[in-house]
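Worksheet: the structure to be examined is printed underneath.
And now, chain A:
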Amino acid sequence: EVKSIAILTPEEGTDYGWNQQGIDAANAAGKAAGVEVVVAQGLGYGDVRPTLRELASDGASLLIAHASGYNTSAPEIAKELKVPVAIVDTPNGLEKGLVADYTLSGHQGAYLAGRLAAKMSRSKSVGIVVSGEPPSWNSQSAAFAQGVKAENPDVKITYAVIGPAAYSDAAGGKRVTESVIASGADIIFGQGNGSSFGMLQAVETTKATDGGKVYFIDVIGDKSPIDKGFLLSSVVWNIEPVYAAMIADIKADTFGTKHYSIGLQDDSVKLLKTAAIPDKVWSEIQAVRDDVISGKIKVDPVYDAAAVRALMTSVAQ
Partner candidate 1 sequence: MSIDTAPGASANALDATSRVATRRDILHRLLMTLGPILAALIIAGCILLAVGVDPLAYYGYVLEKGLFSPLGIQQTLTRMAPLLFLAAGLIVAFRAGMWNLGGDGQFLLGAVMAAASAPVLVQVMPAWLALICAFLISMVVAMAWSLLPALLRAYQGVNEIITTLMMTFLGTSLANVLVKLVFRDPGTTVPQTRTLPVEDRLPRLFDTTITSGLVLGLAAIIIVHLVMTRTAFGLKLRIVGANPRAAVHAGLGVPGLTVAVFAISAGLAGLAGAVDIIGVQGNVRADWNPAYGLAVIPAVFLARMNGFAAIGFVFLLSVLSIGGESAARRLGVPNHFTLVLVSIVLIVLALAEYVDHRYNQSRKA
Partner candidate 2 sequence: MSSLSSPLADKRDIVALEGVTKRFPGIVANDGIDLSIRPGEVHVLLGENGAGKSTLIGMLSGLQQPDEGRILVDGKPTPITSPRHALALGIGTVFQHMMLVPTLTVAENLLLGGPWWQRPRTEELEARVAEITRSLGISVKLHAKVSELSLGEQQQVEILRAMVRNSRLLILDESTSMLTPKGIEELGALMRRLVGQGLAIVFITHKLKEAAAFGDRISVLKLGRKVGEIPPERFRTLGEQEIISEIVELMFGKQKDDPEAAERPTRTVRADAAPLLQVADLAVAPTENAPGLSSISFDIRPGEILGVAGIDGNGQKQLAEALAGQRAATGGSVRLEGAAIEALSVGERRQRGLRYLTDDRLGEGTVGTFPVSINFFLKQVGASPFWRGGVEQRAEIDRRAAQLVREYDVRTPSLKTPVARLSGGNIQKVLLARELAEGARAVIFNKPTYGLDLANTLASRQRIRDTAARGLAVLLISTDLEELLSMCDRIAVIANGSLVGTVANADDARTKVGRLMIGLAA
């Protein structure tokens, strides 16, 4: 019987991104299933075993460890306390009744974003700025690049990592994004927690080399409530179906037997439509979306950082 579930996130759930999407989804899934949701946020990237144990002892029937940094500790606690946990970025960690994986990748959406960027770039130059290189971001960076190339092989892609452990380096995000814009990019695909606000700021305050506007494509969350007209789109993730499926699987005793994923087909990954996207372009993108869903276009996720960089280099030449 599932009475309550708990979600653990490394940062506060107010980031219009990974943490917020996770918490919102858990709350929604819990509400739909009529179970209580305990939120433990801002736990950092250190040892969360104490919190896991405590949440388990408080009676949570499912612990959602919503950070790749938790994928060693959570399964251990699952085995220790016989509590089901859900982890990310560990596809081969499944264990029946105990451990489920929901490695999420918005690569299909990022591919669409790449197509969109290539269509809309005036300078035929786009940039990818990331604050780190975790697998889920890598797969989106790679898919974005593939999308750009598929749309127009002549478009230049500039890839830049802000620096190590720079998740909160907003100034670094702004600085690097400005450099990338100076190198010619007029659309920035940005991934980074706190630092993505710095990227957004750079886009808002820097002119493209042609003197025109620079647009920003965000990931995971929807930043339109705080947009000042520079947000072109976002690869929005909806994790609610995943959590709902987990709750259902626990009830059905099938937890830990399958992978959960998100994708274009059920709109759990979708491209955000903003006013900046002309309707004609949008409908072309929707057509591509249908091709991806139907399997006519295949987008393979690339998780490894070196492979992603290699992809960029080959793209840049």
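In picking the candidates, the idea was that all candidates are chains of the complex that A comes from, given by their letters.
In this text, a residue touches a chain if its C-beta (ideal position, glycine included) is under 8 Å from a C-beta of that chain, and two chains touch if they have at least 3 such contacts; residues count from 1.
All values reported here derive from a predicted model rather than from experimental measurement.
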Considering only the touch criterion given at the top, point me to the candidate in 1 or 2 that touches chain A in this complex. 1
What residues of chain A sit close enough to touch candidate 1 in their complex? 12, 38-47, 49-51, 53-54, 57, 68-69, 71-73, 76, 79-80, 89-92, 103, 132-135, 164-165, 303-305
